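Below is a slice of the complex: some chains, not all, each in place.
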Amino acid sequence: QNTAVKFGTNWVAQAEHGGFYQAAADGTYAACGLDVTIVPGGPQVNNRASLLAGQIEFSMGGSSLDAFMAVQEGVPVVAVSAIFQKDPQVIVTHPGKAETFADLVKLDKLLIGDAGVITFWAWMQKAYGFKPEQREVYTFSAAPLIANENWGMQGYLSSEPFFVEKETGWKPDVFLMADAGYTAYSTTIETMAPTIAEKPEVVKCFVDGSAKGWYNYLYGDNTAANALIKADNPEMSDEAIAYGVNAMKEYGIVDSGDTETMGIGAMTDEKMADFYAKMVEVGALPEGLDIKAGYTLQFVNQGVGLDLKP
Amino acid sequence: MSGEGAAVLQMQGVTKVFNGQVMALQAMNLTVNEGDFISLLGPSGCGKSTALRLMAGLMPPTQGRILWPGGQRPGDLGVVFQEPTLMPWATVEKNVWLPLRLRGESFASVKDRVHEALALVGLDGFAAAYPRELSGGMKMRVSIARAMVTRPRLILMDEPFAALDEITRQKLNDDLLAMKAQIGCTVIFVTHSVFESVFLSDRIVVMAARPGRVVQEIAVPAATRDLAFRTSAEYAALTRDVSGALGHAMEAA
Amino acid sequence: MTMVLETATPVDSDELARAQIARRDRIMRWLIPALAVVASIGAWALYVWAYDIPHYQLPSPARVANQLLVDWQMLGVALWVTLKITAMALGVAVLGGVGLAILFNQSSTAERIFLPYAVILQVTPLIALAPLIFLYVEAPLARVLICAWIVAFFPILSNTTLGLKSTDHNLTDLFQIYRASRWQRLIHLQLPWALPYFLGGLRIAGGLSLVGAIVAEYVVGISGTSSGLAFRILEASYRLNVPRMFAAMILVAVVGVLIYAATSALSWALLHKWHESAIRRER
């Protein structure tokens, strides 16, 4: 008899959720005793609120920052694994408008969503000198970017660039924030502290299963997972999924750096502390937070699934 | 004929002041006996409608009191306001049905009575019309039919016949008297017509304006109310008396 | 010189002329707005064509129409989902709005206690309420309905309250004289009197419950795979499938206009016999 748990993602089903679907599809979770239901997110579906409300057991965290903020507010949400070593947040521009991330400062406007304002936009201002007036509200429509040559737009590595190219025919330039120094983990697995205390085996199964799922998804046969993704989101095309998988591999989003030895999901105190220091510097967080309360290395860095990598 | 019944209603020193300034009634005293037919007569704005509304319990007096020696205000009261006061969304027959409906009678069970009342005021052909399709006098007649349909023990009427032609008016005068004779009800009646007041009432209360007050009560000792009475010398004398009283009242104001 | 008022020519041709004008009026009543719609679609097409607007900024009407046909199955399902929620939301808005209006009218104590909360519900942004709704309401349909209801009930409450309060004083007096119970006064006098006001509120709430159904979908989502128009719009916008976004928006617009037409027709049916706002005066 498997334990039923729910995992809430941050958006409609897409390639970035592939590993979780993979583990659900091929029985990896079931093998260690979990019946996982994936609850897709959406424009305003707030799975984090569901996590706090106790309606789901795990939710997908946006970035390390989320964990720090939880600490700041004294909310017992803990990141137990970091699937994305790099935040796939990008700035998309018309081709040839900028050479480096630093050049983006010269753009007239950048379309940044509300969540971005609170996270990377503050960092961009501090680290690169963007001006508050340069921000335009991003409403998840690329039309303003396409209409204005000298604008930039926030995006998710595998989504916005793909759609812009598909609609317009030209290939936009893409600047990965992670490569510019925004060293947050992303797509973390979050759960409540009591869950860790009371049911560590459940957490362990989910973390390990997810890591294995991601290896299989990236390097193995991922058709079953993609079928699930397309079932949850009938709009998803094979082409888009392929683009996403490719981009994740190309930019080393999931599997790069620490994961080479510690396995997918790896987190280190150093990287956390480094990013926290940056956030303190830009004023997004106060000094002196016990950031270790916001994550735990208890379940990761054990090389789980390394054997699945070809 | 009447005026000999027990007192049903007493106004004792009733004063009504509107907005703390307009004194609509000043220390009005009036005793209404079972079976009385009382007319209120007086210049426009002297407080006749106000007196009627006070009796109906629609507002409390500013000073003084209104007593119902028989216990309490009778439930079966018929009333004709100075304005027709019809429900615009209901047809004529549904409007007349209202007082019966409020007693729980279904329309089917009282349809005959409703149509009888409408026939009385000469509107049988307009049962299905809406108020807006009626002339001024016709609306008023619907209001009269509504007051009559319950055959109430006490009727308050505020210039019910003012908008009617003299022949219809005379007919309704007769009908009213006939109904009164039949069911022995008590009527309090506001009118501007001296003739009408003399013809109909046992007692005529002449009022003066600003402040509204009773200046004279005139009893009409008539045995019968018919053409003979109307053409009698007594009738002519009484109308002269009442007109005179009214003239005095106007001067006094 | 003799001038004639309104009726210059002999009797029969007079009547004829009036009848003819009436007939032309009836035709124009439909022709003009239809032409206006055609003209605005034409202007849109022309604008797109003349300035060579790229389709991902503003697609041409033809493109949108085509997309509507192509996506008809998907959009049809979404439309049906949204319609169902709209209808239910309007239903609960009417019940809740009229119910509260009656409660407030019957008890001014209740009004003083609860009216502030009704106002608060009206003004609190749904997006902010959503987490609480998530917390305390399990059933997805209930969540959606609560959201849509919050958006739509207030105009009905407010207008019905106004109507109940405006009841003619003389008629109220009449009811008092005839010893009508509060209930009877409500049923036979106040509610009919408030009907035009209520129907005015309904016309506003009709549109708002559509808005509510859509916003609710944004805010609390609709469970499972049956997505409404809101989801399709957002998704299409996200994928830059602008023609589909427009197709979905046009469906929303058409539904909105149809709801308005339906509530107006209901108004007319209930009022044209007696209320000044609806009577076509006999001339």
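Per-chain numbering from 1; labels A, B and C assigned in written order.
Keep in mind that, in the parts below, contacts are C-beta pairs under 8 Å (C-beta built on N, C-alpha and C of every residue); 3 or more make two chains touch, one makes a residue touch a chain.
These figures come from a predicted structure and were not determined experimentally.
Only one copy of each distinct protein chain is drawn here, although the full complex in this structure file has the stoichiometry A x1, B x2, C x2.
Criterion: only the chains that are shown with their structure count from here on.
Chain C has the C-alpha centroid lying closest to the overall centroid of all protein C-alpha atoms shown.
In this assembly, the chain whose C-alpha centre lies farthest from chain B is A.
More C-beta pairs in contact connect the chains of A-C than those of the other pair, out of A-C and B-C. Separating the CA-averaged centres of chain A and chain B is a span of 85 Å. Taking the mean of the C-alpha atoms as each chain's centre, chain A and chain C sit 42 Å apart. Taking each chain's centre as the average of its CA atoms, chain B and chain C sit 48 Å apart.
Residues of chain C in contact with two or more other chains: none. Among the residues of chain A, none is found touching two or more other chains.
Chain B contributes residues 53, 56-58, 75, 77, 79, 81, 83, 85, 87-90, 98-99, 101-102, 130-132 to its touches with chain C in the complex. Contact residues on chain C toward chain B in their complex (touch as defined above): 168, 170-171, 173-180, 184, 188-189, 192, 195, 273-275, 279. On the chain A side of its complex with chain C, the touching residues are 12, 42-46, 49-50, 52-53, 55, 139-143, 146-147, 159, 163-164, 166-168, 231-232, 234-235.
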